[in-house]
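With one protein chain removed, the remaining protein chains of the complex are shown where they sit.
Going in written order, the chains are labelled A and B, and every chain counts its residues from 1.
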Amino acid sequence: MSVQKADVVIVGGGLMGSATAFFLRKRGQSVILLERDQIGQYASGVNFGNVRRQGRFLGQLALANRSWALWKRLPELIDDDLEFIPSGHMRVCYREDEIAELEAYAAAPEAEQLDLKIYRGAELHRRFGFLGPDVKGGSYAPHDGHANPRLAAPAFARAARRLGAQIEERTEVAEVQKVGADFHITTTDGRQFQAAQLLITAGAWGQKLSAQFGEPVPLDTHGPQMAVTEPVPYALPTVIGVYTKIPEEVIYFRQIPRGNIVIGGGYRSKPDMLNRRAYVEPRSILNQVSQMRRLLPGVGNLNIIRVWSGIEGYLPDSLPVMGPSGTVDGLFYAFGFCGHGFQLGPGVGDVMAELLATGATSTPIAPFSITRFAPPAEQRSQAS
Amino acid sequence: MATARVVIVGAGPAGVRCAETLLAAGIKPILIDENRRDGGQIYRRQPEGFTRDYATLYGTEAAKAQALHQSFDRLRSAIDYRPDTLVWNLTPGQLCCVSQGRHSTVDYDALILCTGATDRLMPIEGWQLAGTYSLGGAQIALKNQAVSIGHRVVFMGSGPLLYLVASQYIKAGAEVAAVLDTSPLSLRIKALPKLLARPGLLFTGIKLLAQLYRAKVAVHLGIKPLQVMGDAANGVMGVRFSTGSGRVETVQADAVALGYHLRPETQLGDLAGCTMAFDHASSQWWLATDDAGRTSVKGVYAAGDGAKIRGADAAEHAGRLVALALLEDQQLPVDGALRDEQQQALGVMDQFRLGLAQAFPWPSEQAKALPDSAIVCRCEMISAGELRRTVNEKGACEVNRAKAFSRVGMGRCQGRYCSQAGAEVIAAAAGVQVQEVGRQRGQAPVKPLSMLIIEEVSS
Partner (left out) sequence: MNGRFVRLAEQGRPTVSLTVDGATIEALQGDTLMVALLTQGNALRQSEFDSGRRAGFCLMGACQDCWVWTRSGERLRACSNEVRDGLDIVTTQPEATWPLHG
């Protein structure tokens, strides 16, 4: 069988892989993307859909800002708006002393572009009359919003394909080897691929491949707990999330124009990695409805009609793995986005394409380097 | 040896006979049912204060209905009966229940799913108009509430229920505008050998048809449904169809009762991780069970229409048989004669149901013929054209994928009334067999769950 060659082979067809494939084609790079199941089937497709910048690790905001500029241009870029609505995002808190923490974040120089405004007390309840009386304060990000995660990766993949990318679904990588200057990839159906550059965007499975190249990372997997209500008249344009140190309280919701309210957060479940399925635990649903009644009085009148989960990859410092390999030339990573990758997707694709095509990127991504997990001796030798 | 905790879900014919058989063997099961009263659907009991007798309510099935209700009344205090309780989710060994807004859990060692069935629907242009009901719904209106679903009703679809409900309506004094059967007479003749497995039932069917003719009801066989006509203000105003010979006709009506036999309620089996198997005769996915009702998951059993669509009589036998299977699995003595009796009866019923499937087939070809403008998903108002676009433009050749892109199956009914037809539309657009596009994955909650739900404080 003949070997299929490209400038870049991408392993993993979630949002990061699909977006990178698209931006690589814009830069004239040939690309083959290999996805074991269907594009966007895992973390990319099941998350809450928050297109949110506020609340991120401050060192991630440059990347988030770059991504945000792309979200605005999606119809022109990929001929699909992904149902993105810049509805505004409110990070609310139940305790007075937490307002100061929200203020501190808003005052950080990295957060300037977000135009955050702090609300409290009567002013908050006047503007956001649907929130429960327990809400003491909140930080409002007027440019943040939400979109439909199920559509995102598939739309990017289709756009990449229209530009000439080769997208292979139901194609499982059996073996990857660096042979000389190239990566040789064999799939379980016997096909062979070859490229000078290899990008691992395999999400919760990213560490299997990074470990093979001598760069294991402590990746953990979790199932987000999602629920959705029946459709009711559209009246809640703002995405709401709770800022708190109590895990069960970390609830977020967004209403879509069709009227359904999407709810997430509280607990996480342990996915079944063997069968690649994840479930919503009954206690998650009970917790969510209870938390929602506190956050949004009157929501008790509604019914939950569906719940779902998926598989997300997490690193212990809540930051992704992104950037070049510390050990192998031509090897790159963008995985483990800790349940907060959706808004970053277009930006990650753009940055990784820039990095792969030119050797550098103008957006700071050093905090996400895989080398942070290397044993100290190796880190020292990498730094020198 | 500690007694196994046995939970039965569903108090219809299968669940009741299962409970009865377990009780006779000294096991006291928990019997959970969503409805306030026992009986399931076909033997649904009328509310208190209603006066019609069994003959009026259940016609030829009166004796069976009465026997079932009396059996239940006798065993009710000997079991742990929990009506008005919905099992909305489960984890291995534990059910999540909600009753009157209060959530509680019920642990089980053995779970017997007797969850029954709903009508099976194939969309027709205009079926979202107010005044369109399922055949089963039309029957419940009459049996349980003594009302007709409209002033002038068209019955359309296929299967024995079509004739049964239409003639029940005539007997009760309702006006039936027409009975429109998509299945031609030729198929019934072809199926005759199998239908003769139960001559009594076959005879009843013929009698019903004769009743309709006597009442001068227009009965058309081998029709193609074209459109439920009407408007937003009035709802249904008529039905347009083409006869077996290709002539297009219109019938005036303010209600349509629509249905193509039944589909099983498999959501709890799905959540329990049971394997599904494609039944070719009826062209739909059922829980994979052995002859006695064991599923692929140890300790989980299924009986009645929720397992295999074979009707109420078969459900009673299957209920007894699955109880016996459970006893056997618990290493308890089993009444071999009783078991043989059920197996023999079910063998006959299996033959008959194959005959029914042949005589009154699921009209899969109608899915391909649906105009693009016809609505497939009533809850979300998604058209056949939109669904086809997700196949053709987005490459979604699998039901769950197409659901994610098109929203078919994302509504309140959770795919009960749209998913199977949706699968047919997808398969036709993708040019593959319907079993290749898969089936909608069951998710919790099994029915919409009120956000008022609070946890029961255990005493």
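Definition applied: a residue touches a chain if its C-beta (ideal position, glycine included) is under 8 Å from a C-beta of that chain, and two chains touch if they have at least 3 such contacts.
No experiment lies behind these values; they were computed from the predicted model shown.
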Omitted chain - touching chains that are shown: A, B
Residue of B:Gly235, B:Gly395 or B:Gly438 in touch with the missing chain, whole complex considered: B:Gly235
Identified contact with the non-displayed chain, of B:Ala78, B:Val147, B:Ala210 or B:Val248: B:Val147
Residue numbers in chain A that touch the chain omitted from display: 129-130, 230-236, 258-259, 296-299, 301-303, 305
Chain B residues that touch the omitted chain in the full complex: 34-35, 41, 47-52, 118-119, 128-134, 136-137, 140-142, 144-151, 172-174, 232-235, 254-255, 265, 378-381, 411-414, 416-417, 447-448, 450
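One rule holds in what follows: only the chains that are shown with their structure count from here on.
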Contact set on chain A toward chain B in their complex: 38, 45, 150-151, 154, 158, 229-230, 280-282, 285-286, 289-290, 292-293, 299-308
Residues of chain B touching chain A in the complex: 89, 91, 96, 103, 105, 394, 398, 401, 404-405, 410-412, 414, 443-445, 448-455
